[in-house]
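The other protein chains are all here in position, but one chain of the complex has been omitted.
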Amino acid sequence: MSDTSETNYLDNGKGFASWFYTVDHKRIGVMYLIAIGIFFIIAAFASFLIRWEHLTPGEGIVSAHTYNVLFTLHGSMMVFLFIVPGVAASFGNFLIPLMIGAKDVIFPKLNLYSFWLYLLGASIFLFALAAPADTGWTFYTPYSIDSGTNVIMITLGVFVLGFSSILTGINFIVTMHKLRAPGMTWDRLPLFCWAAYATSLLQVLATPVVGITLLLLIGERYFGLGFFDPAKGGDPVMFQHFFWFYSHPAVYIMILPAMGIISEVMPVFSRKPIFGYKAIAYSSLAIALISFLVWGHHMFVSGQSKLVNIIFSVITYAVAVPTAIKVFNWLWTMYKGSIELSTAMLYSLAFIFLFTIGGLTGLFLGALAVDVHLHDTYFVVAHMHYVMIGGTVFGFFAALHFWYPKMWGVMFDEFKAKIAFVLIFIGFNVIFFPQFILGTLGMPRRYFNYAPEFESLHQLSTYGTWIIGIGFILMMYTLLKPIPGEAGPNPYKSLSLEWSMDSPPPPLNFDKIPTITEPVYNYGTKIEKES
Amino acid sequence: MGIYDITTKIIKSIAYPSEMVPPITEEDDGHHHFDPETEHSSMKLGMWLFLATELLLFGGLFAAYAIYRAKYPEMFMNGSKSLDVVLGTVNTVILIFSSLTVAIAVKAIQENRIKLVKIMLWITIVCAAIFAVNKYFEYSYKFGKGIFPGTDIFYSIYFAATGVHMLHVFIGMAVLGVLLNKVYKGKYSKDNFTAIEVGGLYWHLVDLIWIYLFPLLYLVG
Amino acid sequence: MNWLPTSASTFAEGVDFTLWLVTIISVISCILIGFLLIYFVIKYKRKTDNDPTPAITHDSFLETLWTIIPTILCIVIFIYGYVYYDQYTVTPKNAVEINVTGKRWIWTFDYSNGKKTLNDLYVPINQPIRLVMQSDDVLHSFFVPAFRVKQDLMGNRYTYINFTATKEGVYDLYCTEYCGASHSNMLGKVHVLSKAEYALWEDGSAKKVKSASADIPLDKLGEQLYTKNGCVACHSIDGSDGIAPSWKALFGAKRAFTDGTSAVADENYIKESILYPTEKLVTGYGPIMPSYKGLLDDKEITAIIEYIKTLK
Partner (left out) sequence: MDNHGSYKSLINIWLLLMFFTVITVGAAQFDFGVWNVPIALIIASFKAGVVALHFMHLKHEDSMTWVFATYPLFLLFLLIAFTATDMFTRVAN
């Protein structure tokens, strides 16, 4: 499809080796995209089975043990193989150098090694499926010490994946410090880069703690170290502290890049500068810092002391405020704009709405008295999925559609994509909204069986998976079958740097490093009062 | 908005030293290189970030130590007394000495004194090896007395912390070995010494961790 | 709309109040944001490809507004959450203690009067209760939706729950900390009795409360006991293999034990296994079953044996 004289990054070399040994950040980004896509499909399939099992109370299609394995597989694969590396490693790799005006990331080889480590970790993880773990993705002790399944392999896989994540984070941070084009000052940096920067900070500083925790868990199983085993004088709550010290910031590793994507999409389709650039940029950083201070809100009923519960509850509400600010900023970006409802824009709007619900239901869980009732029920499941799917996955899909012309140089069928969006949006809400009610009614999570009075809500939830499933398939079909013709360098008339070059971009991005002279979201006519 | 302006100032004061963005030099072998000054400062920044990671990796062990020491003071007292202070002290001296030799090597390569670099790196690697051998004797002595990881929480922390540290010593030896090999091949000079400096940083971290582990495990009995 | 379980403890009111408060705040915010989204999309729809747009980059008043309002709401919600939580964590002076043990996948309750029950907790109405809980193996969590109380149990350390039941009835008890294959079968019932009924139960005439169905056939009674006493958590009745031997075709079968001996599963063997479960272990299974000595009387044991006989 490339009839321009210059080669683009996709044509630059053919065959397996030209991809597998590439140091081109765009190709590495695309490889991540494919890999996480595959894991997303596997993990999503596990969730279809889980919901199917819940169509009726009692044993349906799988046994209790298989059910436990399925939710462990779904959770750990979605978290460690899809959503944590997901947006940051795929779109981060593809976009950061393009956006800051660099020819590549600062350590191109390290970038490739990170990808290989990701593959290695994923292989170990998949290898563990020979006797898949049934511990849940949280690996809580002493159950994970006790379980007869292959916990060691799966945690080893996560450990290796963690290193991949750390190295990618280091690479991005240093890239953004050292390789910004002349004139690309911090206050002109695209907000996706700000978000990626905050994400990378979290990856570098939070991941090692879960690394040592999982290493100690392995030691616990091999040698009986006893740190987390009450039978040996250890404390299982300490494991939870260490685990959530990583896993709460990890929630922001998952959501921040999606927030960055929304901050890119909204101005383009509203033809307006992003509202409150500084507020969004700094609230990303603020979230990156405060998110280390709230992990204990996952442990309000775990036997944590009352004092610490109260402290964590206070700080949890502190982290809610920057998030709320972001939502209003995105909203106000549309005010007096010229709004085009493209597929990417639809996903972004859905993101704002669903993420709002996800965030607001977080207020329930942060309130100590209410959390005592709602902890470990379906309410938590629904809340978390509203943030992770309604937030991250919808943001991810927005990115898939938004940068599609840039990545592949062609366009997709907007009409079909919008139908897919409607199905996914409806299906998602049908799955997870009933779960809020199930939760307040007291339906515990991770339950193979349930009481008959919950049947109708469970069935509704299961029907939702069928709708969303059709939506996914239609979306994949739409994206895999581009419409004829070329996209051109800038079909959306965006002003950011990655749209200033050919689509797909040439192998080295820029012939000559550009000099940036104006803010990135310079849309609209200048009638505004200068700050 | 006052708060944003203040934040801007803070962030600018931190971030702007690295504001000067370098040009990119010619592309000879298919992909490009950044100019040496950028590469030098980037690799150092990257290594410092990695050291931050390593520190937090040990952080979990330090946290476990702090908490269980407060919870089981008797056990830690007795366990600590049973460790061999002489061997521990010898290892401390060895490791600090090896830190010195690496620092000298980093200095020497900047003055193009290749021979001195070789000697210093050799000494460092030998020191690391002696450290490992001492640890081997220490471990086997413990095993002989029927003390294993899991005997009690103190010994679990002792074995876990020194074991993970030992792993870093081995990684450090491997890194220094590769560097030494490249020095023999003449790859480094006063214009190209970043790798040695960065490898040295890693070795200093191994020393830093030990500086804390030694008193916490062996001395405060 | 019925989206909350029955409210049957003093703690439930506070929780429900906070829940309603947050719900109202959330619904209003959600409607506001949803409305603005749709309104903006319709009002500012792109008409031509060159619509003029103003370059508004910020607005101090609005930004201050939407920083301050969420902050205030957050503070209010925190305070309510804290106040009611504080009430819940303080033990009243006249509280009656009951010991709770969680073990895969059975709840055991030990009362101060020497009584012991499995999976059924009996409490008098309007009496502050303090549960002193511990786990025998992995983590469990004690959750009674009607009381809005929940607390994890772990080994080697006691955790506590306080509640005062305010409404007679039978309420569900769940384990909410994942604990393995039969996690969703680790269920129980909390019986809130009037003072008079409780006194009756305390007197030892527990059976009057326990089974009003003294007339039903033995094997049917056995079937009830099978679910009620937690046998269901480990022993299947369809022949599928779990953590313990299946009851299907158990009666009359030859059992091989870990010590090399073997026996035929007759009435006496089954009774012995119920009372002294770890004496003779069938090969391939661990010593995990608790003794039912003192928990089941002879008639109930006979009923269970009759029930097993029906499982061919």
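Every chain is named by a letter (A, B and C) in the order it is written, and numbering of its residues begins at 1.
Simple rule for what comes next: contacts are C-beta pairs under 8 Å (C-beta built on N, C-alpha and C of every residue); 3 or more make two chains touch, one makes a residue touch a chain.
As the structure is a prediction and not an experimental result, all values here were calculated from the model.
Novice: Considering the whole complex, which of A:61, A:231, A:308 or A:473 touches the chain not shown?
Specialist: Of the candidates A:61, A:231, A:308 or A:473, A:308 is in touch with the missing chain.
Novice: Consider the whole complex, including the chain that is not shown, and state which of B:52, B:75 or B:175 touches that chain.
Specialist: B:52
Novice: Given the contact definition stated above, which residue among C:90, C:170 or C:199 touches the chain not shown here?
Specialist: C:90
Novice: Residues of chain A in contact with the chain that isn't shown?
Specialist: 177, 205, 209, 235, 237-238, 241-242, 245, 292-293, 295-296, 303-308, 311-312
Novice: Kindly note down the residues of chain B that lie in touch with the hidden chain.
Specialist: Counting over the whole complex, chain B touches the hidden chain at residues 13-15, 17-18, 37, 40, 44-45, 48-49, 51-53, 55-56, 59-60, 62-63, 66-67, 69-71, 85, 89, 92-93, 96-97, 99-100, 102-104, 107, 110-111, 197, 200-201, 204, 207-208, 211-212, 214-216, 218-221.
Everything below uses one rule, namely that only the chains that are shown with their structure count from here on.
Novice: More contacting C-beta pairs: A-B or A-C?
Specialist: When A-B is set beside A-C, the one with more contacts is A-C.
Novice: Round to the nearest whole Å and give the separation of the Cα centres of chain A and chain B.
Specialist: 32
Novice: Where in chain B do residues touch two or more other chains at once?
Specialist: Within chain B, the residues that touch at least two other chains are 1.
Novice: Among all residues of chain C, which ones touch two or more of the remaining chains?
Specialist: In chain C, residues 58, 63 touch at least two other chains, as defined above.
Novice: State the interface residues of chain A toward chain C in the complex, per the touch definition above.
Specialist: Listed in rising order, the residues of chain A that touch chain C are 63-65, 68, 134-136, 140, 142-143, 146-147, 230-231, 233, 235-237, 270-279, 301-303, 306, 309-310, 313-314, 317-318, 320-321, 324-325, 327-329, 331-332, 334-341, 349, 352-353, 356-357, 360-361, 363-364, 366-373, 375-377, 437, 440-442, 444-451, 493, 521-528, 531.
Novice: Spell out the residues on chain A that touch chain B in their complex, using ranges where they run on.
Specialist: Going through chain A, the ones touching chain B are 23-24, 103-104, 106-108, 110, 166, 169-171, 173-174, 177-182, 184-187, 204-209, 211-213, 215-216, 219, 223-227, 232-235, 238, 242, 278-279, 282, 285, 508, 513.
Novice: Mind pulling up the chain C residues that touch chain A in the complex?
Specialist: 3-5, 11, 14-15, 18-19, 22-23, 25-26, 29-30, 33-34, 36-37, 40-41, 44-47, 49, 51-59, 62-63, 66-67, 70-71, 74-75, 77-78, 80-85, 88-89, 137-139, 141, 143, 145-146, 148-152, 154-157, 159, 172, 174-185, 240
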